[in-house]
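See structure below.
Excluded from the complex is one protein chain; the other protein chains are retained at their positions.
We just call them A and B in the order they show up, numbering each chain from 1.
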Amino acid sequence: MKKLLFVFLILASVAPLVMAEVTAKDLAAVGPTSILFWTKEGEADQALQFVKLETDLFSRLYPNITFEVANKDVEVLRQDFQTASLAGSAPDLLWTVNDHTGPFTTADIIQPVDTLFNLKKYVDAALAAVTLKGKVWGIPISNGNHLMLLYNKSLIKKPPATTTELLALAGKMPAGTYPLVYNQTEPFWLVPWLGGFKGTVFAKDGITPTLNTKPMVDTLKFLKSLKDRKIVPTESDYNGADTLFKEGKAAMIINGDWSLGAYKDALKDDLGVARIPKVAASGAWPAPYTSGAFFMLPKDLSGDKLTAVRGFIQFVTGREMQVEMVAKLSRLPGLKDALSDELITSDPILKGSSDQMVVGTPMPTVIEMRANWDAMKPEMAAVLSGTKTAEAAAADMQKAAVAAIKSLQ
Amino acid sequence: MEDTLVVRRKRSLPVRLLMARIEGESIWFRLLVNIILIAACVIALYPALRILAVSLRPHDRLLSTSLAIIPPDATLGNYHSVLFEKDFPLWIWNSLLITISTSIMGLILSATSAYAFSRWRFHGRSGFLIFLLTTQMIPAAMMMVPLYIIAARLGLINTYTGLVLSYSVSSIPFSIWIMKGYYDTIPSSLEEAAMIDGASRMYTLYRIVLPLAAPALAVVFLFNFMNSWNDFLLARIMLQRPAVLTWPLGLQSLQQQFQTQWGAYAAASILISIPVGGLFLFTSKWLVSGLTLGSVKGD
Partner (left out) sequence: MQSLTSQIITNSLGQVGLTVLALVAGVVLIELLVYLAAGKIFHAKNALVYMLLAPAVIGLALLIVYPIVLELRLAFSNMSLRRFKNPDYGLAQGLDNFKLIFTEPVLKQVMFFPVFLRTILWTGIQVVFHVTLGLGLALLLNRKLLLKGLYKVLLVIPWAIPQVIACLTWRGEFHFEYGFVNILLKAVGIPGVQWKSDPFWNFVAMNITNIWLGVPFMMVICLGALQSIAKEYYEAAKMDGATGWRKLRSISLPLMAPILTPAVILGVIWTFNNFNVPYFINENHLETSDILVTALFRAAFEYNRYGFSAAFAIVIFLILFIFSAFYIRFTGALKSVRG
């Protein structure tokens, strides 16, 4: 009798794991369903095309399930999802970045996925990036989303390994070519350097901002010096940097893994990947934020739509599609099993990408991070345009972040 | 006052220049005037020509420092992409539906009520008119939060109805004001004559006054059309789903921070600007006089 009870308990504990996956039968039984699907992947990166490829393949397997795919920039996606969800008009599926977990859980508009999927399949670091308050809020698609140094081999044979070498490139490029370009408008491109100067945006508790620090001041001064020495253009947004690099007017670009697909297409074998140069003053490697791309489910998703969405997520994060993603988009997979595929170990681009990831740091998920981003952005712009000193900017950043966190209560 | 008995013949250029001289303006002055005006025209026109230039550039050379208006490798690829690969027809359709509904609503609610304001003096009339004037001052930006909350609670976000109702907030007071101003210029003697002959008030309103007010009705329709057609702010708040986007939101989606599609944006802009601009130029006289209709005092 005891033995029976024992066996029953074992089975009962395993059952949720087994039942967590939807089967092909479940999917075939679903009625005609249309899934409204918002993704941060864009056309210019060749990634939106890949997303559509996946939805097409899935719809071919299960003709009852169709998708309406829309691309929205990361910030627009966050705002629109909040605006629509609060009004009860949310889409059915999101493909987005991990730091959206904070705002979305605060507004209570996404649902935890612990019981809906077999989470053991996924890379632990990736899952950690979407874990908040003890629950998991997203399914990893790709791991990384990190910045790295991409270079054009035809313009620069060996990229600089330290900031000293980087600064020495001033004036060495042919006329009309910049040594380096990057998106000078977003603090996402500032934080790697902050890590390189051994600074962090949060204190040890993970929610108190620490922006008014010497590392931050040093970072801001360093970025300004890149501009002053004409290593980077006087003013450059994402699009400008991207175009300059694709057109061969910039030797190097600091950009993320989402752009690898398009650059492979444009530069072919001339594309090289390396770590962002080590900061000579501190001897530390810059630490870009690592997260990844994740599926997130709106709170009220249920019934047929939920089944369809779960089936699609399983499909996209299945080994076959993950390897396909590695091949096409050069991104590291979120599925543990796919990490062992020989593609990853043999592709130099991927090697470089994971090499950078090793020295990266996980992007904070808490909603207080939002306050940090919003605080850093205008101050970074002010320092770069020369209207504020680095010290004043760092002090103002801290004030703004603290004020913002207060207003979040 | 023109001398109507004298037939005006088109005079030749030298004669006209001479007459200008006689009128006290030197040729040099005239030349200067023309030069300034031409310069102003270039300033006015150049950005529009730039959109045209970008729209004609091939896909792989959208960002460029060339200032050529017609690039040497001009192509219609962007137009093709906008019309057949992007949701451009859908955006135009959505905009048309919403705009026409708004204009109809504005007409329906203003045509008859403005008549009442014009023809009768009643309790609270001036108060109500001042209220209408005050609402003109309220920017859409001020109403956006409550409108959003109301629409959210009624489930009208991402629907056409929600946006049409939001536009009606500003179109109705404006329409009433314009129509009342126009009714004021129609002498009431016409209706009085008809009523003496036995016609009812409603009959005179529908058969006599409304037809006479047709130009004002057209102006109201046109104004509401142009205002809601070009609106961005309220649409941004009410619509997020791709299926219901209006063209301003659609264009913005082509100009996102990380995904700027310059060529498609430029082509879509040209496709929208030409009919809208043409309509505008064609009716600009009406639009201008419509704005000053309200300040004409008829009584």
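Basically, a residue touches a chain if its C-beta (ideal position, glycine included) is under 8 Å from a C-beta of that chain, and two chains touch if they have at least 3 such contacts.
What you see is a predicted model; the values in this text were computed from it and never measured.
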Q: Determine which one of A:Pro112, A:Gly240 or A:Gly311 touches the chain that has been left out.
A: A:Gly240
Q) Which one touches the absent chain: A:Lys135, A:Lys153, A:Lys328 or A:Lys377? A) A:Lys377
Q) Hey, which of A:Gln82, A:Asn98, A:Gln314 or A:Ser354 is the one touching the hidden chain? A) A:Gln82
Q.
Across the whole complex, list the residues on subunit A that are touched by the chain not included here.
A. 68-70, 79, 82-83, 86, 103, 106-107, 184-185, 233-237, 240, 243-244, 374-375, 377-378, 381-382, 384-387, 396, 399-400, 403-404, 407-409
Q: For the chain that got dropped from the picture, name the residues of subunit B it touches.
A: 1, 13, 16, 20, 24-25, 33-34, 36-37, 40-41, 43-48, 50-51, 54, 63-65, 67, 85-87, 89-90, 93-94, 97-98, 101, 104-105, 108-110, 112-113, 115-117, 120, 122, 126, 128-130, 133-150, 159-161, 164-165, 168-169, 172-173, 176, 201-202, 229-230, 232-233, 236-237, 242-243, 248, 251-252, 255, 257, 262, 265, 269, 272-273, 276-278, 280-281, 284, 288-289, 291-292, 294-295, 297, 299
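One rule holds in what follows: only the chains that are shown with their structure count from here on.
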Q: Please work out the Cα centroid separation of subunit A and subunit B, and write it as a whole number of Å.
A: 43
Q: Within their complex, state which residues of subunit B touch subunit A.
A: 62-63, 148, 151-152, 155, 157-158, 237, 240-243, 253, 256-261
Q | subunit B-touching residues of subunit A, taken from the complex the two chains share | A | 36, 42-44, 68, 70-76, 80-81, 83-84, 86-89, 91, 237-240, 243, 247
